[in-house]
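Subset of chains shown; positions unchanged.
As written, the chain order gives the labels A, B, C and D, with residue 1 at the start of each chain.
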Amino acid sequence: GYATLDTHRNLRFGFPEVVLGEPKTVEQLLGIVGTLVERKQTVLVTRLQPDKAEALVARFPKGEYHPVARIFHLKQGKVRAGRVAVVTAGTSDIPVAEEAAITAEAMGAEVRRVYDVGVAGIHRLLRRREEIQECHAAVVVAGMEGALGSALGGLVGIPVVAVPTSVGYGANFKGVSALLAMVNSCASNVATVNIDNGFGGGFYAALISRTKGRR
Amino acid sequence: GYATLDTHRNLRFGFPEVVLGEPKTVEQLLGIVGTLVERKQTVLVTRLQPDKAEALVARFPKGEYHPVARIFHLKQGKVRAGRVAVVTAGTSDIPVAEEAAITAEAMGAEVRRVYDVGVAGIHRLLRRREEIQECHAAVVVAGMEGALGSALGGLVGIPVVAVPTSVGYGANFKGVSALLAMVNSCASNVATVNIDNGFGGGFYAALISRTKGRR
Amino acid sequence: GYATLDTHRNLRFGFPEVVLGEPKTVEQLLGIVGTLVERKQTVLVTRLQPDKAEALVARFPKGEYHPVARIFHLKQGKVRAGRVAVVTAGTSDIPVAEEAAITAEAMGAEVRRVYDVGVAGIHRLLRRREEIQECHAAVVVAGMEGALGSALGGLVGIPVVAVPTSVGYGANFKGVSALLAMVNSCASNVATVNIDNGFGGGFYAALISRTKGRR
Amino acid sequence: GYATLDTHRNLRFGFPEVVLGEPKTVEQLLGIVGTLVERKQTVLVTRLQPDKAEALVARFPKGEYHPVARIFHLKQGKVRAGRVAVVTAGTSDIPVAEEAAITAEAMGAEVRRVYDVGVAGIHRLLRRREEIQECHAAVVVAGMEGALGSALGGLVGIPVVAVPTSVGYGANFKGVSALLAMVNSCASNVATVNIDNGFGGGFYAALISRTKGRR
């Protein structure tokens, strides 16, 4: 009744409106997913709690739930994108990174995961520079002081999408310190999305990696 | 003596280190620009005051100063990029927008300017949607409440780089309200750089528009 | 014993003091509502939890509980107001919107609900412009970046009361980003009330819609 | 060249786009005002510095400059609105109050000024309650702790538009304390615009006072 689905989005992006699962009831989700399935559109439900995911998978067995990323994905039709690297500072940043990775894969990107390579031991990142440089875009996921955003930006020549995370405590202010670090990055190839917004980071990087198609 | 030039940058981006003109003395600038000219590299000096610009143009007559953008540009060699749209909410946002536009042009992009089309009269933006959609990336430049970021993101299917500006007063907090609006954008194709960072916005969009080259 | 009821309010507004239900015990509520009922005044209890609502409805069966709005309403006598539109950006903003709508209806207004028409798909709002324009005032309810406040203000020529919501995460800061966007609106027909204050938004819009009476 | 005038606004409000004078050059202002004059539209230029005002008055002698309000006004055609009270806490708030008053008058309202009646001596306000209550809307202008917003809201039964000012020092944070006080007002007939936004306050109150016309 109340929801107004944005049917234009598939036309603009070649990818339909993504559903934010967290605040919705199982009934609402079953309804929305059902509609999308009928229209032969790919379904992506993010920030989805495990129990609600179960109900979706039961009804739509072609869909898959990624528990770390908290994403339900039901693929329909074909999408194509380029190569995307997803890089994290610590192990605690991995859930947000997986949200980015699964989103990018759902949009057709090939994803390279480079995890736990933060600046407290920068040699870990230096070892993997080549691998990242070969991608069309990188997502960097970091909490605490968010220094990895600039460090990675300073090492590669591709667009870097920075996702600050709320990992940390005290004067971290639930991700604000990392967000500020990334917005103030001294590397010019870094742009930033919201704290813990793995979905946005993955979507944006995949979109960049596709740019070829539109020239 | 003290400065440590980053010679790796040209290798990574096909574009040398850009010089921040504001805090440097004329002597420092003449020195640094001289070095870059000798190395046959393109020179871009941003946030450059008119009086210091005069001295640079006098010494290096092949360079050009863009007063609204406050950029000194001396082209050497060839660079190639795609199409970039630069969109502003009001007329006061134009200096930041020009900084973005001149930067993107220096990197080889073809730039389309769409100015003073803010959401207080949204029909002005709707009229120009097609023009923007044909680009590989858009830079959106807005102060006050920064709503144009989401409004534009919601209209086109390309990556949008949002540059909040410090235009406004009171609870605008010198651009913070626009920055927050852009970071929280409900459109997934929006990523953000620092307040008044026209250079960063133009650089990032031009970089995206080039992605093709690296696939 | 402790409470000091404000009996002047009915004289000023033609509407009695509204009771904030959240922090009060069932006993306190039964007492206060009883007093108002005896005085033949309309009762409105806001932010009322379901379990406490049950007790009120049991004792005062003429009253009605609106679960989404979390409002208990017991009508006595007649009130008259004009037409009010209530507009939301997303589906998560609906509880706050319903608080506004039920409040305005309790004050005698005719309410038009326009839900889930945020700027990520602005065509949804454009389709319904006429409907809103015909009202005497509009309440706009939006979280995240709150861009709908300015977008709506820019489309219609009536006073718009903006209610920022705490919907969002990260740099949304529980509604602060939306609040700032609305307070900084580039549309001059937008004024703002507190985050999640649906009651205030509905009350203010209904009051405007009644202005005729006092000229 | 760059400016995109919003010609729709006169249709929506019966009042053209208001020009923000502060950031514009004399040349830009002469051009914009000239265009509006030709189109037979009322001209209102706000936040206009005295020296630029002189140039406007010299060229357009039918216009008038209000130095305290910093507004240039050139009336063309007829507008009608109701009664608006403008109330201030201290004498330092008067420039913002005058911006509100002149704006409301330009929109056709009859304005009642009630100045320097802050809560440090509340009897001053009590004496003038009747006068304010007879209006269709009130603008309250206050800095420091902004308590007058709630105090006035609690005394009258009409919509109050609160304009926080940057008057104060220290933990006033250039008007933030007053803004917060107004947004958190315990009186339900108070809505708020930006710090020092006298124009917005006067515009909104005048718009309310006109509501009759549209019913």
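Here is the rule we use: a residue touches a chain if its C-beta (ideal position, glycine included) is under 8 Å from a C-beta of that chain, and two chains touch if they have at least 3 such contacts.
Bear in mind that the values here come from a model prediction, so they are computed numbers and not experimental data.
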item: Complete-assembly copy number [criterion: all chains share one sequence; 4 shown]; value: 8
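We take it that only the chains that are shown with their structure count from here on.
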item: Chains touching both chain A and chain C; value: B
item: Centroid-based (C-alpha) most distant chain relative to chain C; value: B
item: Gap in Å, rounded to a whole number, between the CA centres of chain D and chain A; value: 45
item: Inter-centroid spacing, chain B versus chain A (mean Cα positions, whole Å); value: 26
item: Interchain centroid distance [CA atoms averaged], chain B/chain D, Å; value: 36
item: Shared interface positions of chain A, touching two or more other chains; value: 179, 194
item: Pairwise touch network: line, ring, star, complete, or other; value: other
item: Chains grouped in pairs wherever the two touch, ordered by label; value: A-B, A-C, B-C, B-D, C-D
item: Touching residues on chain C, where the partner in the complex is chain B; value: 89-90, 118-122, 144-147, 149-151, 153-155, 168, 170-173, 176-178, 180-187
item: Chain C - residues contacting chain D, complex; value: 11-14, 18, 82, 136-137, 156-159, 161, 179, 183-185, 188-194, 199-200, 203-204, 207-209, 211-212, 214-215
item: Residues of chain B touching chain D in the complex; value: 91-92, 94, 115-117, 120-121, 123-124, 167, 169-172
